[in-house]
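Missing here: one protein chain of the complex. Every other protein chain is in place.
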Amino acid sequence: MSIWDYANPKKFMQTTDRLLPFVAVPAGLMLAAGLLWGFFLTPDDYRQGATVKLLYIHVPSAMMAINAWGMMLVASLVWLIRRHHVSALAAKAAAPVGLVMTLIALVTGAIWGQPMWGTWWAWDPRLTSFLILFLFYLGYIALWEAVENPDTAADLTSVLCLVGSVFALLSRYAVNFWNQGLHQGASLSLDREQNMADVFWYPLLVCLAGFVLLFLTLVLLRTRTEIRLRRLKALEARERMA
Amino acid sequence: MIALLARDLRLAVRAGGGFGLGLAFFLIVTALVPFGVGPEGGTLARIAPGILWVGALLACLLSLDRIFALDFEDGSLDLLATAPIPLEAVVAVKSLAHWLTTGLPLVLAAPVFGLLLNLPGPGYGALVASLAVGTPALSVIGAFGAALTVGLKRGGLLLSLLVLPLYVPTLIFGAEAVRRGAGGLDFATPLMLLAAITAGALAGLPFAAAAAIRVNLR
Partner (left out) sequence: MPLRMDRFSAPDASLAVTGLAVARAGIAVLEGVSFALSPGQALVIRGPNGIGKTTLLRTLSGLQPPLAGRIEGAAEAVAYAGHADGLKATLTVAENLSFWAAIHGSAGIGPALAAMNLTALQGRPAGSLSAGQKRRLALARMLVSGRPVWVMDEPTVSLDAGSVALFADAVRAHLARGGAAVMATHIDLGLPGAAVLDLAPFRARPPAEGGLAGRFDNGFDEAFA
């Protein structure tokens, strides 16, 4: 069986109906475990104190903010090339989740930044990049909302997503060029031993997995809702015709 | 294609074509800034590069929705889409017409506005060079945004929301070039990066914009 079979709405609805509990429950467990472990069972950082614990929300949400856009890009490409409607609706469903992840990353960043850098907001390259990403999400969602015909909206938003990805990447490098920042270097890399002790690292890994599963749960749920909405629209249109 | 360029230019300079509006808007922005930040020359000189670039960007934004919306409303866009010239070329030519009527006047007038904002002497070359290299990108990126929103009744606000984030790299490199120029530094690097963005946008975006127009005409 080919993977594209899941792009059929019937197959998708059936599969996700069975799959959802197996994603949602581990998502909840992992998140609860990771956050509790991170908040209560790890020591305070010797320099940053308890604020370091924002790490367990800040880092995963920032990661998912970017990954969500990546997922939208792939789904948009699938829609443009193979015309699978479920793919377009999945991209649509992921956008608000990505937007909220971006917002969480920005807000936790501000709360963390206040005691660390003495300011809620600085025009640091990474902060600025996330602000720009936030604007891209807003534009993408606004375009979906503005266009009435769902197929037209899917086409236009997909093109916007492709072009937006290129410009988001360009902005990232432009912002780096524009201002060298306050942010610490990458905390998540293969030579992590130099950056982060294991006591912080393991709960963070659990939180990361939890956020990935949470994202998956939300996107599946929202895609199912979008499919139902689309069905409703089709029925209404038929009603008008008859 | 020359006929299309000639027509768009002619439409722009005829009554109601909006030629010069962008320039007037740029002037007003430049004139209002000192009221906001105070007349002190040093402050103005420091923020002049940024203000000039943001002003040029907003002036450009002002006339974007005219690129395709008018042709869409009166049916010309349908006819252009069925005409023997490719729609990608139509987009490119219309972006060029937009640049000639909006971007180019800004480039030429910018030194005067720089004077108003007390821009330091060495900055003028950088200002004109960066605007000359960067404003074509503003026009073609704007044409892409206009193509996305051409079928919408009130697309103006959405157009700004879509286009402004896309303007970020252009603005950063453009303003950086002027800032370095004004400080007496070498501004070749940001200028070349700006040229790269313009070249890339000119090469790729007409295809994306033409695809968006085809979708909107369906």
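Note that the chains take the letters A and B in the order they are written out, and that residue 1 is the start of every chain.
Going forward, a contact is a pair of C-beta atoms (placed from the backbone, for glycine too) under 8 Å apart; a residue touches a chain by one contact, two chains touch by 3 or more.
Everything quoted here is computed from the prediction, not taken from an experiment.
**Student:** Can you work out which residue in A:T51, A:N67, A:N149 or A:N176 touches the chain that's missing from view?
**Tutor:** Spelled out, the listed residue whose C-beta touches the missing chain is A:N149.
**Student:** Looking at the whole complex, which of B:A24, B:L79 or B:L157 touches the chain that is not displayed?
**Tutor:** B:L79
**Student:** Name, in rising order, the residues on chain B that touch the hidden chain in the full complex.
**Tutor:** Touch set of chain B with respect to the missing chain: 2-4, 6-7, 10-11, 14-17, 73-76, 78-85, 217-218.
**Student:** Given the full complex, what residues of chain A touch the hidden partner chain?
**Tutor:** Touching the missing chain: residues 8-10, 12-14, 85, 148-152, 227, 230-231, 234, 237-238, 241-242.
Everything that follows uses one rule, which is that only the chains that are shown with their structure count from here on.
**Student:** So what's the Cα centroid distance for chain A and chain B, whole Å?
**Tutor:** 32
**Student:** Please give the residue numbers of chain A that touch chain B in the complex, ascending.
**Tutor:** 132, 135-136, 138-139, 142-143, 146-147, 152, 155-156, 159-160, 162-164, 166-168, 170-171, 173-175, 177-178
**Student:** With touch defined as at the start, can you tell me which chain B residues reach chain A in the complex?
**Tutor:** 144, 148-149, 151-152, 155, 158, 161-162, 164-166, 168-169, 172-173, 176, 190, 193, 197, 204-205, 208, 211-212, 215-216, 218
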